[in-house]
Structures are given as structure tokens and as C-alpha cells.
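As you look at this complex, bear in mind that one protein chain is not there, while each of the others sits in place.
Here the chain labels run A, B, C, D and E in written order, and each chain numbers its own residues starting at 1.
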């Protein structure tokens, strides 16, 4: 059977559930990624890596969440954000829907740092709701999120490829993965300075003020489809392995 | 520039906004579509047709909403649903985010009948929120939803191709479009009876009871990639035309 | 026993539930209806027709919902609106309260097109809530809404009486029903043009701009108490029949 | 012009607002009132007294809120309740809608003790919302609620008529008012004991346990249409006077 | 064991629950209390009296709710408010958490009149939620709130000490209790007039306009630590007695 929920029929899902209660859900964002990174970068990376990991691990992959929590990017045209409270409600509905069919282990492949807090908050909102609603199998429901760029093999490769110029937003590594995915859509624009400033931020105003072209600490001009392929391979392997370990937990 | 928001950079969106305040957003569903229709049928159709229409009309296409309001399908494995209240909150965030950048005309290409009520409700929730928040340009914000299968040329073609056996859920026409999109993933399974029973439904229990394999009134066994191509072409043309008329309204 | 919940005692309701699990709930709106239509038109029509149908069908009639979703009328003094999300919460409480006592079939007589989306959205919100809360009898709960003006005998009569000048807001037919209900409160004012323009609308700003006196496509100057009586009779018969068919469904 | 919003046209409301920014809103409940009190007692009393006071004071009367906060009555068939949070949202929409047109002084005539907390909570929720939304005229918005049975002339009359047997739920006085309103619908049933026990309650379980037939401290068998008429007259006068004092406040 | 939840271990609480299902929760406010009353007055009084009563009655005392519903004080620097809807959600979580462990009788010691409506509304929201969620022991859950200044011995003592100059906000009695609690933090400032004006209020604008220094009807200059000690003793005794009566109820 196909490893994507969207490409499966309900009888295929019924059969899948006879042998597995695990599912992978990609979650990204729709937000500016500097002058040459596309707005869908986080969603594209999360989705393609989740699908690759699903193929590797024999796991069903649910529909991607394309818009995440990107309030801090809202001063750049095209950026979209869910309120954290909306994202929590959305995640509750995703998990609750699949839990109704027997899924019990929910593995989120995350492509956007800004989602982490809402994801973690949502997991406990979900545990709380299920406990209070008296959902019989609530104790067996487990949610986990993993940022695709964080496993040691992936972050080590990014350092090897780009050094400190990988950066932390509109990173060379994530732009590279999108170039690998869609080599026909590689952007070109002046990057001034080549490596963007580093630091933190608060709201959308401080973000734009500190990072006028949207990048943090990165030089995405270093990205290439080939680098993207290597990062993709590393991420898929790491995510698949982590998912399998998650399923194997007692 | 690309016609998909996800494939654009923020400076590209900034330039787009100099000449257009319109955007197309596909919305589908993740729900059973009978023994041979894939769970992502509604999302796949909405997204591909929205993208085609965007290319035709020169319109930016936002990220697809892949999970919709499918409560009535929840007795079939793999179906997912947002609560209507969650979907309303999500749509408010989508529209509100893009409105902050100057988008004013929001055209939803809908792939799922079950979304219609929540879409319409959301539009008025959005108008209400913007009015009460004192959003200065609230009077110019307009939202419209269109079901891709409803324009006369599309529905006429579906009747020509399938007659009454097109049906109203897991329809031959929508299955055909998914076969056109992904000819490598055509399913085969017994359909008994060939044409499913017709009728209405209430909750997920009545749905499953009345339509045990998930279809309503349809014989998706009649679908073919070629029929899907013709329906796709008709729908893209109709959606593009309707979008342009929407933009041209005074 | 009386057929209105408000006029019944709780022991009377207890007895009613021994033989019926059905209830009729009128829902209207509080919004401008042009220069001579009263603001309560939708609520008045829904309530009087629901009560008539209740008498005919032997059905209990619950308290009317007098304020509905009328955001688009908010630029006319006196119009009131619930946010769709509030209306959904309200409907959930109505249905949930009565379901706690054993009511299972909820038939809404609707007097306002703007309520339809919120009603449909609410029904699925309710099914979702009951399913997730583990309400034992959730599968038997059914909600249905009917617009009193839509049954063929009613719409045919309106066409006969007023032709195209019946219109779609501040319609001659609904104004006629209010005149039949309260012949002492018939308004008179210039209608210029006699038949208002037709078309659609988005938010309250576009509504007022396109329909400066509040009417859409109608000439309510054609209304009369006698026409109202005939429409009332037709609607009561049609609603009662539809309710009985709803109760009789397997 | 008529003194009910529902019976007015929008131009009539526009004219009313030229001389007054006040409005009266009746709010009742739909809950058991013992063996011979009707379920709509609180709504009926609030509505009829509000209308009478509106006529007396020249005040516009808005649509009645027929279902209130009656959670504690939910073990008696036919009782309906809004969650306090729903009632707060509803009241926010009522006041917000009318405030958009220029109404500034909102006078609620309340027919149900169980509504008081939600009404008061709602008033501050509304003040908070308006302040935070930057509603320019927020400082001038004032909300007040009055229980129709509390003014000294009314409570004194009730004591004169019924003494301690008036009681505090399914009271002789409120039942009398409903008998005055609808003398054709006077119920008769054994009341055992004639005067119900007194006391407090917590949830619906403790209520039913302590007050098995639904009454608290009352003997509604003492009620009569004539007593109802006297109470109605006293309440109308007191409510009208209090409303006028409210409008006259600096 | 200690009588404060915060100072207990979980095994101590487990043992407590073997003999009692009661808990006391102090709730105050963080709002201006005139020129010499501290902003934490309501929270300080509620907490210290609740703790004293807990010691007297052998009752566990939960963590204090320090910020309450103080919208009307928001024009004075330092005042904080929860929206009523937030306070209701908070109280639902407090009660729901402790009910999960077996607590059944919740006694709130309240230090702020502005909390009363939200507390009462919350109790019924909680009863509603537990009933609808099917919480098995819902019928046994009881919530009660008591204002520490209202028992006859306390109010009589306040009258004896301060007469009418006790007032109703920034009252001499509550300021005295805070002076007793923290004699090192007694403020001094001109009070002009010595006794503040009396009356009602609506929103924060009317409050500040009518009571420019924040006091209502009070002369807190009369307060003393010794008066505070006497009031504290009276309140502790009264609260402990009322709590014990609450526990003893059938």
C-alpha cells in the first residue's frame, strides 16, 4: 500500500491498523525565508522528509500541516500564521480523529522552530482532553515531535557543508533541501551582507527591525540541490530511525 | 514568478501585491472515498484545480487546507475531521494573515461539500472580527467559495461521462481527477452494488449504516484518467473565469 | 397538552417523551427588512409557522431563537447579530439540553438564510461533541433544518402572488406573513425603486452600498395580510409534513 | 412608533436613536417550575414586564433571551440551559450589536435568579472587550440588570399576597404573572406538601434530591390571574421608573 | 501534616483524602485600593484568612488565586484583571484537577466583590462540564464561595470599629487586615475627603470618574494593625465554622 494517508483507501488504512498504531504527521510553516528562500520552505522540507521516512519505516504519513505559528514573520509579505490557540485546536482535531480509529503513536516531523511550543502545548492539551473525556485508551496515546534538522547526523552534515553560515532562519540547509525538491525553482537575489546577523527577537516588529531581509545568521547563497540531497538523505534516515524507536518503546 | 505562495519569496509576493489583491486558496478534506477512492481525494482535486486556475488567471495560490469538516465520515478508518469551530478559527487566521499584507479578495476552491457551511460561517465570523477590531480596510475584504464541480460546464461534463452514476460522494468524477493526477495509484476493488445507494445522512453512525462501503450514489468504477483530464480542464477554465470575475467586481 | 415547551410543565414534558423524541425549534433573526419590513420579520415568521406546524403535527415546539447570524445587515440601525461561533455554541446548548432529557430528533424551522451555514456547522459540531464525550445515545441524535419558504407549495404560492418581485431579502412573502400575524402594525413608506436591485453581497459594507434601503430584489409593497395568511397556511402544512417524515425516518 | 425592536423598521430605530441611547432587554429561562408552573415562566414574566415598562417609559425593547443559565434544573424534563460561557458570549453579541448603532445604556429585565452571575460576568467581559478593541465610545457604555421581583413595591405586594409561601422557585408570584398573561393555560396538579421545602442547592443532582417536584419554598397553588395582574402592574411601574433613573444618571 | 497544599507532599495529600474530601481555596484580586491600601489587599486578606481557617478546621488550603476580575479598576496603574471567561476557565481547571484526586467539596474564601459573579458562573460551568463529560461522581461535587467580610460577627465588628466609614472599596477593615499581616508596610498619604464618596459604577471609566483616588465610601485612615487582628480573628472563626458546616451537609 502507499505510505501516504491521502493516497490510501479506507480499507487499506483498516489493514494498516491491524499491524501498526503509528503515524507520521509533517508540520511546517508558510513564512518568509529571506530573499531567495521560498515561503513554503518549512512545509516543503517537513513534508518531503516525512514522506521519505514513511517509505523507509513502513509508516503511514498523514496530511501535512502547511501553515504554522509564524507571528514573528508577519511584517514580511506572504507570511501566514496560526494563533497558537488555533494550532493547538487543529492538532487536537488531527490527533483526536486518528485516535478514534486506533492510532496511538503520533510522530510529528517538524520543519519550523516556531511550532515547537505550540506542538508541546498541544500534546498536553490533548492528554488533558482525553483524560477528562474519559477516553478509555487515553493512557496509550503518545505524541512526539522531532525537528528534522536536529539529529546529530543532520546537524553535523549541515555544519560540514556550510559552517556557521548555515544560520538559524532561512538557513542554507533548509533552502538546499527545497532546491533538491524543486531544482527548477531556484531563486537568485543579492544577499547583503552575505551572512545575515544573528540574535533573538520578540514580536514581528523586532524581527523585521533586526533582520531586514528576513534571514537570521544564514547565507543561503551557499545552498545547492546536491547539498539538499545529502541533507535529505541524512534526515530521512534519522527520522525513520527515531520513529521506529518511538514505536518500539514499551 | 511562480503562482504558488509556497514557491515564492517574500519580495515576489510584495511585487505581486502591487498589481493584485487577489488570492486563491484550495480547501479539501481527508476522508474515506469508498473502496477505490483515496482518502485525499477532495484535497487532491481542490489543490490541483486551484493551481491550474492560478496559472490560467495569473493568481497567487495559497497553501491548501488538507483536512476539512468530515465528522460524518468518522466511522471509516483514516477519516479526519476538524470541528467546525476549529475550521472557522483556521480560516480566520488564513484570511487575517494575508489581509495584513494587503490581500483583499479571497477565493476558496472547495473540494468537499461538508466544508461549505463552515466556510460560509467563517466568512461572516471574519467580517465580524475585522469590523469589531476596527480593521481600517475591513469594508474591502471579500471572501468567496466555489465548489470545483458545480460550474455548469463541469457538471454537464460529469453527467455526460457518468450519468447518474457520478453520485454525490466518492463520485466517479472526483475519483477520475485523482486518477488523472496520479495514474500510478489507481485502486481496484469490488463495488457492490456497482452504483451505491443515494440519500442523506446525519451523523457518522447514520452515514455508515446507510452507506456501508462509504459511497453515496456513485459508481467510481467508471472513472478513468482520461475522464479526469477532461474534468480537470473544464474545472480549471471555469474556476479561473469565476476568479477573474470575482476580481473584476466593483 | 400545549404544544409549546414554554407553556408546558415538566411532568407534561415527561409524558410527551413517552411517545415522542421529536421537537421543533424556530430560529429567526433580528435585522433590518427594508423600509416597511419589521426588524423581527424572520423571527416572527419562524415562530408562528413553527407553532402552527407543532399544533398540526402534535409536536412540542421549543423556545424561539430570535437573534441569528446577520453580520451583513450591521450597517442598518437595529440589526443584531450573533457571531457564527456564538450561534454554534448556543445551538449546541439547546440540543444538548434537550438531548439530556431524551429528545433525539431536532427539527429547526428557519426564517433567515443567513442562519443556514451556522446551523449546518452547528449540527456537526454537536455530533462531534457527543461522539467525543462518549454520549451513549449519540448515534440516534439527528438534527435537521428547514427554511419555511422553500417547500415547493410555499415557493410556488409566493411566485403566484408576487412573481419575481417577491425578492430575496425583505421579501414580499415574509412581510406578508408578519402582516397576517399583526395586522395592526403594517408599515408604509416610499419604496424607490419599487422593486429593489438583485445580487449578492459580502460584508455589511457591500450590503449597504448595493442595497441602500435594505431590500434585495423585492417589492414588499405588494404584501398583504391575506397573502400572508395563505403563505402561512401553506408553510404550516409543508413544515408539519416534513417534520412528520423526519420523525418517521428509519 | 412601536416600543419593540422586533416590530420596528430600521428607519424607525434610526429616529429613536436621535433622542435616546437606551434599550431594555428581557432575559428569562426555560426550566421546570414545579408541577403547575410552566417551563417558560421566567421568560414569559421578563418579556411581558419588559414590554409593559417599555411602553410606560417610552423605551425600545429588544428581543427576549428565552433560555438562560439553568444547569441546576437539568434533572427535570424540558429544562434547558446555556453554559455560563455561552450566555456571556451571547450577551456580548447582543450588546455589541446594539452598541454599533449607538445604543449606550443597556437595561436587562431579568426573570431568573440563575442568570444573575452570568449577566454580571458578561457586563465586565463586554467592558473588557470594548476597552481592548479600542472601541472609541467604550467609556459611555453602561449595562444594568434588574430582577423584576426585587423592587420594594413588588416584593411587598408578593408578601402581602402570599406571605412566606411565595417561595423562591416556582414562586406563587411568578406563576401568578403567567396566569395573568395566559389565563387559558392554568395548570392544576397536587402539591405535596402544599408549601415546598426551603434551602439551597449545588448542582442538578442536589437540586432534584432536595426538591423532588421542583419547587423551593413555594405554594404556587395560591396564584391567581388577579394576583398576577397586580404584580405585573407593580413590576411594570417599578421597572419603568428604574430604567428612567438609569437613563438620567450622569 | 501542614494545612497548605503547597507545603504538603503527595503522600500526605493521599492520606488527607482518606478522611476528608474538602478543600479551601483563597481567591483575591490585584487591584488598586486607594492611596494607602496596597494593590494586593484582596489577595492578602483572602489568603491569610483561608490559612487561618484551614488550621482551625483541619482543612487543606489550596494555592491562592491572586488575580481576579477587576476590570472596573483598570484606569488605576498596577491593577490587573482576568476576563470573566478566563477566570471561569481557571476555576474549572482548579476544581477539575482536585476532583480528579477525590476532592468533592470546594470552599472558596473570597476577598473581592468583583469575583462573585465569575465564581458563581464558574460553579455552574463546572457542574455542566462534569455532567456532560459523564464524570461518574459529578453529583457529589459541590462548590461554595464565601466573602470573608460578610459573616455577621465580622461585619458587626467592622461597624463597631469604623462605622459607615468602613466603606465598600479600599475599606478600612480590609486595609486593617493587611496592616496586621505586614505592619512594616503601612502606607500614609492624604485622604481627601477623609471619607470617600459612595455609589455604584459601571466600567473602568465611570469608576475613575466617580472615585478619583480609588476609594468607595471608606476612610482607610482609620485602619490599624490591632483592628486588623480583631477582624482576622473574627473572620477565621467564622470561615472555619462555615467550612465545617459545609462539610457536614448531607
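We take it that contacts are C-beta pairs under 8 Å (C-beta built on N, C-alpha and C of every residue); 3 or more make two chains touch, one makes a residue touch a chain.
Quick caveat, the model's predicted, so the values are computed rather than measured.
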Shown chains touched by the chain that is not drawn here: A, B, D, E
Option from E:43, E:177 or E:231 whose C-beta touches the chain left out: E:43
Options E:98, E:133, E:177 or E:216, residue touching the unrepresented chain: E:98
Identified contact with the non-displayed chain, of A:118, A:147 or A:218: A:118
Residues from chain D at the interface with the omitted partner, ascending: 131-134
Contact set of chain B toward the excluded chain (per top definition): 96, 100, 133-135
Residues belonging to chain A that touch the chain removed from view: 69, 71-72, 74, 81, 83-85, 88, 114, 116-125, 127-128, 130-131, 138-144, 202-206
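By our rule, only the chains that are shown with their structure count from here on.
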Same vs different contact residues, chain C with chain D, by half of numbers used: same
Chain A and chain C: spacing of chain centres that average the CA atoms, whole Å: 46
Distance between chain centroids, defined by C-alpha means - chain A, chain B (Å): 24
Where chain B touches two or more other chains, by residue: 74, 81, 83, 85, 131
Contact graph of the chains (line, ring, star, complete, other): other
